[in-house]
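I have a structure here, written as structure tokens, and I will follow up with some questions on it.
The other protein chains are all here in position, but one chain of the complex has been omitted.
Going by the order they are written in, the chains are A, B and C; count residues from 1 in each one.
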Amino acid sequence: MTVDAQDALQALRGFGIELPSWAFGNSGTRFKVFPQPGVPRDPFEKISDAAQVNRHTGAAPRVSLHIPWDLVDDFGKLVAHAADEGVAIGAINSNTFQDEDYKLGSLTHADPRVRAKAVAHHVQCIDVMRATGSRDLKIWLPDGLNYAGQDDIRDRQERLADSLREIYAALDAEHRILLEYKIFEPHFYTMDIPDWGTSLLHCLDLGPQATVVLDTGHHAPSTNIEFIVAQLLRVGRLGAFDFNSRYYADDDLIVGSADPFQLFRIMNEIVRADALRPDSGVNFMLDQCHNIEEKIPAQIRSVLNVQEATAKALLVDRAALRAAQQAGDVLAAHAVLMDAYNTDVRAPLADLRESQGLPRDPAAAYRASGYAAKIAAERVGGAQAGWGA
Amino acid sequence: MTVDAQDALQALRGFGIELPSWAFGNSGTRFKVFPQPGVPRDPFEKISDAAQVNRHTGAAPRVSLHIPWDLVDDFGKLVAHAADEGVAIGAINSNTFQDEDYKLGSLTHADPRVRAKAVAHHVQCIDVMRATGSRDLKIWLPDGLNYAGQDDIRDRQERLADSLREIYAALDAEHRILLEYKIFEPHFYTMDIPDWGTSLLHCLDLGPQATVVLDTGHHAPSTNIEFIVAQLLRVGRLGAFDFNSRYYADDDLIVGSADPFQLFRIMNEIVRADALRPDSGVNFMLDQCHNIEEKIPAQIRSVLNVQEATAKALLVDRAALRAAQQAGDVLAAHAVLMDAYNTDVRAPLADLRESQGLPRDPAAAYRASGYAAKIAAERVGGAQAGWGA
Amino acid sequence: MTVDAQDALQALRGFGIELPSWAFGNSGTRFKVFPQPGVPRDPFEKISDAAQVNRHTGAAPRVSLHIPWDLVDDFGKLVAHAADEGVAIGAINSNTFQDEDYKLGSLTHADPRVRAKAVAHHVQCIDVMRATGSRDLKIWLPDGLNYAGQDDIRDRQERLADSLREIYAALDAEHRILLEYKIFEPHFYTMDIPDWGTSLLHCLDLGPQATVVLDTGHHAPSTNIEFIVAQLLRVGRLGAFDFNSRYYADDDLIVGSADPFQLFRIMNEIVRADALRPDSGVNFMLDQCHNIEEKIPAQIRSVLNVQEATAKALLVDRAALRAAQQAGDVLAAHAVLMDAYNTDVRAPLADLRESQGLPRDPAAAYRASGYAAKIAAERVGGAQAGWGA
Partner (left out) sequence: MTVDAQDALQALRGFGIELPSWAFGNSGTRFKVFPQPGVPRDPFEKISDAAQVNRHTGAAPRVSLHIPWDLVDDFGKLVAHAADEGVAIGAINSNTFQDEDYKLGSLTHADPRVRAKAVAHHVQCIDVMRATGSRDLKIWLPDGLNYAGQDDIRDRQERLADSLREIYAALDAEHRILLEYKIFEPHFYTMDIPDWGTSLLHCLDLGPQATVVLDTGHHAPSTNIEFIVAQLLRVGRLGAFDFNSRYYADDDLIVGSADPFQLFRIMNEIVRADALRPDSGVNFMLDQCHNIEEKIPAQIRSVLNVQEATAKALLVDRAALRAAQQAGDVLAAHAVLMDAYNTDVRAPLADLRESQGLPRDPAAAYRASGYAAKIAAERVGGAQAGWGA
């Protein structure tokens, strides 16, 4: 390895991962949501929990909100609370999967009344962006079909295009749409945005403020995700990641827990394209569910997993890699990549953290802080946050 | 086609499909449960709805119960109610996925106290079997792991074997265990009974009263399900089906709606093994979710889909098939099977229904009956049944 | 069913399926190619065999060629031979997977010399198009990587774009490029055109004469193919199908043999978009391997399977479907589609055939013709055609 680790890892200083407010609330499967002690009861408490992750890792400076789950009377107060906690508000996520009207679709619904309602919800989200200083409107469209023939696939695309244009028209100049795709769930015959191709087509139609979100759990089995990353970077439309892990479907496990080599390969494409820079336009977000494990420690683990994969990608000897690739030396080129992957980056990352005044071991520091016991004791009464609120 | 359809379809006269009580309650995804008007509020109303399906199809004579969802004070009354409605109680399903104690497992849990509690729940289910005259205890084990290392895979197998032996010991002589497998969900690293091999190993260990349940939605992508059917029939351990459809995961759509040819191939193995006979020991059950469509009509459609696939399987010209297979004539053998599949069996099935005093078109008959409007009007107040109750 | 079958099926009169010359040569897996008696030894014999399919079905008017497998000294003679046999030359397929130079890529190779050679091969194919009157240059790009790091994913995209632009520039005004995608094989880490999104991006970059080929066996498990069909039709870039069947990978089985309902859903999108018309720009081609079954009868079966699926799609009651969709009646809309699918169209298709002076049963007519025995007897000596020649 001719790459100097200390040098290479400096690129991580400005690298922040955005946390989802809903990761701190209760979550589960269709079979059961298991509540946990100390779970937040409102957006303020969610932000406080997210801030714990940033406090110990120094790498989680923003929190995504989900509307209506995170609606508050005074977003100015929420922004101030976040600032007090040392974090900022990130992307605003719309929600069109929990209103009775959206049973058969929202932006794609056959009924113009329902589509108008869904568009209006997104305009409301843009208002929240203005109130919170958020740049990104993230649209994960839950629309789709369960049965062949249930609705017309192509008509739904046209309706979607129309609805998106209305939303796009409501954006301010500094705003972006992040348009997500997902192969299945909550619908099981087809989704209306099932793949990156569909998402990109709509973004191209909308204009330069529309970009694609890649959720690492939203693909068919055996899809090569880093290829999609490279392709979207190439056409300048990779707006964001929703990081998580999967073995089977959209499992929403801790990022890097199921296939750490894949995470490394993804971050390798990011580093190769110099898209780690904060001004690259790529928002690195988590979107996970901690159904059975403690939520704050799980988010800390996730942030560290992304950091470690990125550190390894920074250690790739690019000159040696390129030389082997140009020479057509398959094994040598592969070996250059694997050398970086096989390196243990935990100590240099701890050094980097220490140099920033952060704990060497964020997980241990969190455990030692007593925060978990404190919130378990204090957050008594009220309704724990979940996907319903 | 040298097979006489009228003759062949006589085998359907005794062929009944068991309905799940929970298909009539509300269901959904982890994102949302959309309630429907007229949904039952208790097991009595569920049975009444299930009986509607039998009334119009003549092919759904039993209803599976789910414990504790279908617990009643007096099972004698429930049995009598079912009899009044023209149906009987079928398999008793246990539930170890909704108690806080089972967050990390039930029959496989590391803590002996939790395992004992889970075993006791199954013994309670056996009591319900005695009270209802049910033969089958269906165990779908929700136990599994989300993260590598979370628990010891092999220890969990040993604990599972021990727990199952205790349950088996509590069976009466006429009882059976139906042991289900599932590749994933609600856990996403591994399930404790992920495949038919594991289920069968435990059944072989337990004894002749233990058999495998094959849920058509519980396999890895591209698994050949009819092969498993043939293999389990061969070793005499196919206890039951949970029929439904899938495109992606355990989608729980209407059976036959996603891949009707696969359903035909499955029923073809059944007919080939002469396992359609009521005394074959195979319980043909539905296990589905009607998240967005009307529940009673969806169950009617499901029963008809199974009937139609079975009718086509009965039309296969077995002599011609065998001759072509013996001759190694690939295309001819395939063509014999496809000839049966491509036949439209709806008219002869309507004839058969008519000959039994049943409506030719069960879906139309149900719609004409006014039952949907009646229950929507009457079932006001109370809590609609769902997976929580 | 309010649709009149006789009327509806008239649309099939002009509907022709293009056959691949290589389907009549020997094929197999990496483990073994099993030769068959009577297999063609040159392009002339391949065309004669393909013409047999057209003779008995009336629905296979063109034959695709594969270069260099089908190179002849005098394409004028080959065109005349085809005309004598009642068929025409269809798409010209390039081949960059069998030259030693292409081991690590062709249009994407790191070495400009190899890329130039591959471009020149395509220019040669365009010459063949001029010599044969072919409109379509089909490019299935075998390029890809086996190991992470082996080459730079993004560089390869840029090289691909450059190479394609050179080829595009060589087209005549009436020519088209058909650009195929494939998820894997012959490379197993990533292909350079793995999905429809990548193919479409390159087509959009090239211009209006570039369109996408959808091979039904080239997707990840559980991909909804008819969605892609609808999307490509919507953006006017569905150039062609390569029809075949799969259970697992690119199995290249007889179209309609593995999932006839999927084939119907695909053809339903075609009919819905009025793309069955000969001038719709969609070339309906087969691309299959008959490894263990007789080749000519297998192609006949395939043509009939596509015809039957299309006939069912033509029977869909569009007005009833639209009404149910608009009303949000999930089960009713699905039922309209299924009514068409469940109809046995073999007799009306036989009637249609008869009305065109064709045999009612093309498979039986071929068997009765004695052609198989004739070619087995005559084609002695010489080298049977296969993928190597």
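The rule we apply is simple: a residue touches a chain if its C-beta (ideal position, glycine included) is under 8 Å from a C-beta of that chain, and two chains touch if they have at least 3 such contacts.
Keep in mind the model is a prediction, meaning the values are calculated, not measured.
The omitted chain makes contact with just one of the residues B:V3, B:L71, B:A131 or B:V330: B:V330. Of the listed residues C:N291, C:Q307 or C:Q325, the one in contact with the hidden chain in the full complex is C:N291.
Only one of C:R246, C:R265 or C:K295 touches the absent chain when the whole complex is considered: C:R246.
When you scan A:D42, A:D99, A:D127 or A:D259 for touch with the missing chain, the hit is A:D259.
Take subunit C: the residues that touch the chain left off the picture are 27-32, 34, 97-98, 100, 103-104, 142, 146-148, 183-186, 188-189, 221, 246-249, 251, 253-254, 257-258, 291-293, 387. Seen across the whole complex, the unshown chain contacts subunit A at 221-222, 224, 247-248, 257-262, 292-294, 297-298, 301, 308, 330-331, 334-335, 338, 341-344, 346, 363.
The chain not shown here touches subunit B at positions 104, 110-111, 146-154, 157-158, 183-184, 189-190, 194-198, 200-201, 219-224, 226-228, 230-231, 233-235, 261, 265, 269, 272-273, 321-322, 325-326, 328, 330-331, 333-338.
Keep this in mind: only the chains that are shown with their structure count from here on.
Mean C-alpha position of subunit A lies 39 Å from that of subunit C.
Chain centres here are Cα averages; for subunit A and subunit B they lie 38 Å apart. Across the assembly, subunit B contributes 221, 247-248, 257-258, 292-293 as residues in contact with two or more other chains.
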